[in-house]
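Every protein chain except one is present and positioned as in the full complex.
And now, subunit A:
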Amino acid sequence: MTIDTAKADLSSPAATSAVASKPLIALKGVSKVFSNGTTALQNMTMDVHQGEFISLLGPSGCGKSTVLRIIAGLGDVSSGAIEWPTSGHDATGKATPEISFVFQEPTLMPWATVFNNVWLPLRLKGVSKTAAREDVLGALEMVGLEKFADAYPRELSGGMKMRVSIARALVTRPKLLLMDEPFAALDEITRFKLNNDLLHLWEKFGWTVIFVTHSVFESVYLSNRIVVMAARPGRVVNDMPVDAAYPREEEFRTSTVYNDYCRKASNALHQAMGANDHL
């Protein structure tokens, strides 16, 4: 019985926490102008709540990666502010949220084994190899790669490399997972599989996920909120909830609800792209 209620709660993490609670991240009028004069982001305001699975959807060049990097603390904002109302702060007053980042490429160190690649975030925090062993193997088990701890990245397929990259992001048990088109370079079969695995893990651990994609289908399948962005200058043009219950399995891909949301998101995306008619 207890398991059932737990599951019900987990199936809509956003609903439980979004109500009146403080957001995890508050972007307030954030702009980013690069030194070459490109306005990558203009006046972006967005609240991210605990437990949400947000997709940032938009054509390439609309500033999706820039938003993620700013949230991760890589690079400063040109104007506006980013606040972490619920996170701890270090001595200098800087927020210390527990973030992990998954890039479009697996971004593994080719000279290190799978184990050592996953150990890296802990190693940088001073955790010894023996002390980290259990956590690293646990993370590898989550992505189904526990047998490959001693392999080198070059011995793995593209999908397996991406799994290692995800295991590395999970090993620190982050509260916030930032993913920048993590599956864009994979074939469709592998992508669907990793979509499902990612959703299962998210349902289990209840992280907050910000997932960048340019695929309408992927964004609808995964997320409970889609933020559509337009380019030149990069900005938010639409913010729509996807109120379909989790767990979502393969059947969801063929359901009418799914199709309706895809059409809606697709229209929003086309409007965003038509806005500057640059195709």
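Structure notes:
Methods note: contacts are C-beta pairs under 8 Å (C-beta built on N, C-alpha and C of every residue); 3 or more make two chains touch, one makes a residue touch a chain; residues count from 1.
Basically, contacts and distances are computed from a predicted model.
Chain not shown in the complex: UniProt lists it as "ABC transporter permease", one of "Pyruvate dehydrogenase E1 component subunit alpha", "Cytochrome c oxidase subunit 1", "ABC transporter permease" or "Urease accessory protein UreF".
For the chain missing from the display, the contacting residue among A:Ser87, A:Thr107, A:Ser215 or A:Ser266 is A:Thr107, taking the whole complex into account. Interface note: of A:Ala40, A:Val77, A:Val143 or A:Val242, the residue touching the hidden chain in the full complex is A:Val143. With the whole complex as reference, residues 2-3, 6-7, 10, 69, 72-74, 99, 101, 103, 105, 107, 109-112, 120-121, 123-125, 138, 141-145, 147-148, 151-157, 159-160, 163, 172-173, 193-194, 196-197, 200-201, 203-206 of subunit A touch the missing chain.
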